[in-house]
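Heads up, one of the protein chains got dropped from this complex, but the rest are sitting where they should.
Chain IDs A, B and C follow the sequence of writing; residue 1 opens each chain.
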């Protein structure tokens, strides 16, 4: 299972805090973001950062592993 | 009367916190520092700032007035 | 003693944070701090409340990395970072950073770097609640 987390402005647009996708061998980060984007293009348009297991990643071709936790995040505005 | 004040390292060298000089018309700041310097050359050598009535002055030709308060000060080390 | 890096709902005391910061070293000559507070307006709009949301586990991990990096990069003796995740009103504390060093230049440089990096790297989002409604804050580029 792959968990995808949403926070703040992205969660508002997705109207959910989490989605789950079945893990299949060979699954990439791009596969996941594409699926989210199909369902919620308006949410994906404000995604500026992606984290996998709480580390920022830039390469969407990254191969995922079962139980990975992905976060699709808008620009931060803390502080 | 002209009061001359000493603090910190200057006071230690003069071994006094205050000296008084009689005011005479035409008296300048230079006249005062020269008198202090004659008595305490070691103290004058560490004087970096001079204030008259609590304002720093740079012109030793400044004409003094009766009751002026002069401070002969070493480099500051507050903070 | 509280942890030096925290995300919490409750307010914090600067006196307590500074006491904790100092406790580790008698060589600390300068401590620079930054306190971010809620303002009552933002870009011309009245702001009634500000609420925060965090990706808690990642935010805390990033803040701990920031502290470690700042200590190494600026030669700090210690540093602390506290960020509230709560709903706050004008005047309330939001974030506190303290950087202690032997001398003031490193303390100032480290403190400023920490708040600048925190804003860039820590997954926390701010929502402003105004009389006209709510909106997520879009950071300036």
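The rule we apply is simple: contacts are C-beta pairs under 8 Å (C-beta built on N, C-alpha and C of every residue); 3 or more make two chains touch, one makes a residue touch a chain.
For clarity, every value in this text was computed on a predicted model and none was experimentally measured.
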Full-assembly contacts of the left-out chain, visible side only, are chains B, C
Which of C:60, C:115 or C:137 touches the missing chain? It is C:115
Among C:18, C:86 or C:129, contact with the omitted chain is made only by C:18
Of B:2, B:29, B:43 or B:71, the residue touching the omitted chain is B:71
Residues of chain C touching the missing chain are 13-15, 18, 22, 26-41, 90-91, 102, 104, 107-108, 111-112, 115
Where chain B meets the left-out chain, the residues are 5, 7-9, 11-12, 49, 51, 54-55, 71, 73-79
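Here, only the chains that are shown with their structure count from here on.
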Note: chain C sits from chain A at a C-alpha centroid distance in Å of 26
Here the gap between chain A and chain B, centre to centre from mean Cα coordinates and rounded to Å, is 73
Chain B and chain C have mean C-alpha positions lying a whole-number Å distance apart equal to 48
